[in-house]
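Note that one protein chain is taken out, while the other chains of the complex remain in position.
Right after this comes chain A.
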Amino acid sequence: MSGGSYYVPASSRWPVLCSVALGAMMVGTGITLVYGTGLPLLLIGLIGVIAVMGFWFRDVISESQGGLYDEQMERSFRWGMGWFIFSELMFFVAFFGALFYVRMFAIPWLGGEGAKGVSALLWPDFVPTWPLLSPPDTAIEGPQQVFSPWQLPLVNTLILITSSITLTVAHEALKVGYRRTCRNWLVGTVLLGCCFIMIQGVEYYEAYAHYGITLEAGIFGATFFILTGFHGLHVIIGTLILATMLVRIQKGHFGDENHFGFEASCWYWHFVDVVWVGLFIFVYVV
């Protein structure tokens, strides 16, 4: 409820610049994909988006440091971040939904279950399995084999779970004012994030080089890469956010109680962690 000192910023040039940059990025992406010549525009747009977001957040941080925000503003940020994470969750729900649908319905039906006669006519020899190593049409080459969950994926799971713990320790340290402890544990978290990304990179290399898991390798490759790919992208973003928090800790930002920027980064990181657990179970193990 309104307290009377709610900070309403004066006009700002960042939002409109951000939409222009995002537009350039999207047009560049489109031209690259369709005509193969849009890469410069894509990069200009991407750099523009990142730069503008940097300036925008810098303004927000300096306003926050300048004491312009009250408790009510902080609650706006809390609601905003919470619902943003919910929207991210629903983005992954679409991909998990696709995975479940394919495994529960589409592939058994392709195998003839439920009297779906058409696919039986098209591909009479198709044997439904999961992971799907031989897609119905022989023109599409499936993966030769899939990853054992108990090697790199397990390591990555342990890394991410550990990183959630280290981040919580850092947060608790910040709350009681142990800034050096907070910094150290945060450094650990960022390093764990980097490890995860590197291991995921190794796994992608292995997937293409030795396992035959590619984007073109039928529905297994498609669901594998869209889930792990978007998750990996979120880990990269999360690591960058945490690195920013590290810089801010070094600069002496954040009070013992007033540190929502830090807390929001924690929320985001835990969200990324939870999504990974779902991924580990449903993409790798089950």
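One rule holds for everything that comes next: a contact is a pair of C-beta atoms (placed from the backbone, for glycine too) under 8 Å apart; a residue touches a chain by one contact, two chains touch by 3 or more; residues count from 1.
To be clear about the criterion, contacts and distances are computed from a predicted model.
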| item | value |
| --- | --- |
| Choices "Tripartite tricarboxylate transporter TctB family protein", "Cytochrome c oxidase subunit 1", "1-acyl-sn-glycerol-3-phosphate acyltransferase" or "Carbon-phosphorus lyase complex subunit PhnI" - which one is the UniProt name of the chain not shown | "Cytochrome c oxidase subunit 1" |
| Missing-chain contacts mapped onto chain A | 1-4, 6, 8-16, 18-20, 22-23, 26-27, 29-30, 33-34, 56, 72, 75-76, 79-80, 83-84, 86-95, 97-98, 101-102, 105-107, 109-110, 114, 116, 119, 122-123, 132, 135-137, 139-140, 142, 215-216, 218-223, 225-226 |
